[in-house]
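The complex appears here without one of its protein chains, the remainder shown in place.
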Amino acid sequence: MTHTRPTSPGLDAILGRQFPVLDHGFIRVVDYMGNDAAIEEAARVSYADGTRKVSETRDLLRYLMRHRHTSPFEMCSITIDVKLPIFVDRQWMRHRTAKHANMNEESARYSEVREEFYIPRAEDLAMQSTANKQGRGEPLSDGDAARVLEILQWDSHRNHMDYQKMTGLYGLSRELARINLPLGTYTTKRWKIDLHNLFHFLGLRAEHHAQWEIRQYANLMHDFAEIWCPLATEAWRDYAFNAVSLSAQAVAVMKRRLAGEVVTQADSGMGKREWGEFVGEFGG
Amino acid sequence: MTHTRPTSPGLDAILGRQFPVLDHGFIRVVDYMGNDAAIEEAARVSYADGTRKVSETRDLLRYLMRHRHTSPFEMCSITIDVKLPIFVDRQWMRHRTAKHANMNEESARYSEVREEFYIPRAEDLAMQSTANKQGRGEPLSDGDAARVLEILQWDSHRNHMDYQKMTGLYGLSRELARINLPLGTYTTKRWKIDLHNLFHFLGLRAEHHAQWEIRQYANLMHDFAEIWCPLATEAWRDYAFNAVSLSAQAVAVMKRRLAGEVVTQADSGMGKREWGEFVGEFGG
Amino acid sequence: MTHTRPTSPGLDAILGRQFPVLDHGFIRVVDYMGNDAAIEEAARVSYADGTRKVSETRDLLRYLMRHRHTSPFEMCSITIDVKLPIFVDRQWMRHRTAKHANMNEESARYSEVREEFYIPRAEDLAMQSTANKQGRGEPLSDGDAARVLEILQWDSHRNHMDYQKMTGLYGLSRELARINLPLGTYTTKRWKIDLHNLFHFLGLRAEHHAQWEIRQYANLMHDFAEIWCPLATEAWRDYAFNAVSLSAQAVAVMKRRLAGEVVTQADSGMGKREWGEFVGEFGG
Partner (left out) sequence: MTHTRPTSPGLDAILGRQFPVLDHGFIRVVDYMGNDAAIEEAARVSYADGTRKVSETRDLLRYLMRHRHTSPFEMCSITIDVKLPIFVDRQWMRHRTAKHANMNEESARYSEVREEFYIPRAEDLAMQSTANKQGRGEPLSDGDAARVLEILQWDSHRNHMDYQKMTGLYGLSRELARINLPLGTYTTKRWKIDLHNLFHFLGLRAEHHAQWEIRQYANLMHDFAEIWCPLATEAWRDYAFNAVSLSAQAVAVMKRRLAGEVVTQADSGMGKREWGEFVGEFGG
């Protein structure tokens, strides 16, 4: 019997193809390891002959996800090349994600930085949210959007011209000249992550509180996950991403409501903000 | 242009084949990701157009290893199934290795444990080392070896009979009955690790201070690394495994000796034990 | 102004005191870092002047836990000495916990292993569960329990006598002789973990599916967490440990039920097992 590596024909078909994100960015799948069946196989190592083979792959993956048996999902890995603005990269690297991923990034000490900056489309320019201290709210008026774009374009362009002047005319070292470049400057990195931690990344970055720009990358990564491990990705959506966690207090309230009782915030045991979210999801 | 995953024909040829280790153990390569060329490619992401393409793959990998640029080696991963005695597994899981690997192990709560124990060959039975508090020294006499083997075989066999009696006759739960099984009992796990951390594991476990039994596993893993990424593995041997680290004090002594001076431990700045190791390597 | 380290008077009062677990085990808190206020302070670094100081510590910690902002909880760490049977240690080291903790364990290569084995109390001996492949069910009859205890005691005792005979009489190296010792043998380790990952550990090991023996250790660790960071621990219980996650399907069912509809498993979109758990929690 000849063994071969588990494959994903869907992902094989798009290997090395650049998928555009934002104005100059992209993601390109470079390599991967494992598939839905490999997750199942890893889980069966744990259960050995303790599992009846009756349960189908889909059922097993859903069971694993539901019970947070995460290690079999770590057996799959994916490597991408991603071109992204530096402010997006800084969000990407924050939190736990960096701990479980591997990374090589273009170095602005070695190489001249190209004149490529993220400039939002006019329709993506939005005002500071009044409800959410970290988010954006209403779109800018057409006039204001035009003026903002002009600022962003001119400042980026001038900063890069000055970068080139400093390195070219004065011979300033690249590692110093780059401090003049704005946070919208694009960089490129190779990034490898296992499926469990990719799901964790998607949970943080495909979510509606995440900044719109990084969500564009996360959404595309979600599509790759869907193509690569469709059953695992579906299970993740159902039991994690689109799941709702009820606190101990919310569970108690829910039981009272199912029993016909009308519960108010005052006697819910929940704070105002949590109550608001609860009612937002399940009605008052 | 069609892209395909980087491959290792050598590793492809042995995928899924069990290679025996000790009396009942084995390692089987299940999957892998990357190869020597993928390491080079990951490194070139960092240097971008800052590297001339003249340097050959081998030279670049040696440069990376020499300068401890470890992240490109993390882009390769390998998954194995390994069957090993529990006392070997406990060494395997200790130290940093566990932090960068992924693991699924057979559960003795789910499944009946088979009667498979590690029993050393007579010629591998050795006395406690007198020089090394953690090692073994002279072989046992034939007679003593025979008596030790008899003890190990009988105790293992009886403990497993009693395990079966407790689960079978008295219905004791597996999770409790197993506490009677000896540390030589075999278990099976699936293990995934990246190449950089595999090298770190080999550095700890293929080394002559490691227990002989785990070295048999590490040596086989080294052979797999050699087949998979021959240039990276050669670089690791030359610049890490077979390299010698000279302390600040040893560097100073070496310079004096190269200048013709005779240096003694007393004026070397080294302790006795370090001096002994230094002289053991470079002569007195 | 003089700064001092954040302290926990409650934990200071029990530092170094051994709390017994099982028949020969213990946990002893050796050192710690941070407290509830330190978690709040770390969170306020992120929000800077973006947070009004009105919200109280308790409210902020609950908010962080509810929204899975885990990094401030990682700023607290605790170090313990723990003496535990090897089969418990193997569960302890499995899964993600090992990745975020630091560990030093007694070595059976260096030192003679003492004759200390876990022998369950008669009332803790239980039959294999018929419902749960990994659990235990009904207690053993008094007669069967007595016979099982006799087996465990005799096998442990004889295996240790043979261990001593092999090292003493035949001079066999400790690293080999120990393979004869059963999985109930006690070992001691020093373990350091941050509060976020301690909560993750408790979620896995204080939970009712975990083996009873490791739960005794986890319960004590929970008590230490309660003494050390009472607000964070309360938040973890309410929003994680005692929370219930509703899948996308369960959310839809819940909304229909709240609207007065009677939903059956057949039209719930849930599998039988998930439905059973749902009905077990919220009624049929």
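The chains carry the letters A, B and C, assigned in the order they are written, with residues numbered from 1 in each.
Going forward, a residue touches a chain if its C-beta (ideal position, glycine included) is under 8 Å from a C-beta of that chain, and two chains touch if they have at least 3 such contacts.
Keep in mind that this is a model prediction, so the values were computed, not measured.
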Touching partners, among the displayed chains, of the absent chain: A, B, C
Sole contact to the chain not displayed, among C:G16, C:G143 or C:G260: C:G16
Which residue of A:A131, A:I179 or A:A266 touches the chain not shown here: A:I179
Residue of C:D31, C:E123, C:D142 or C:E207 touching the missing chain in the full complex: C:D31
Contacts of chain B with the absent chain, listed as residue ranges: 47, 50, 59, 62-63, 66, 70-71, 95-96, 99, 133-134, 237-239, 242-251, 254-255, 257-258, 271, 273-274, 281-283
Positions on chain C where the hidden chain makes contact: 1-6, 12, 15-17, 31-34, 38, 42-43, 45-51, 71-72, 74-75, 77, 79, 81, 102-107, 110-112, 188-190, 192, 194
Touching residues on chain A - with respect to the absent chain: 85-87, 90, 93-94, 98-100, 103, 105, 107-110, 117-118, 120, 125-129, 133-137, 140, 144, 147-148, 151-152, 155-156, 158-159, 162, 165-167, 170-176, 178-185, 211
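Quick note on the criterion: only the chains that are shown with their structure count from here on.
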Greatest separation from chain B - chain, by CA centre: A
Chain nearest the global centroid, as defined over all protein CA atoms shown: C
Approximate Å spacing (C-alpha centroids) for the pair chain A, chain C: 30
Chain centre separation (chain B, chain C; CA means) in Å: 29
For chain B, residues that touch 2 or more chains besides their own: 103, 105, 107, 110
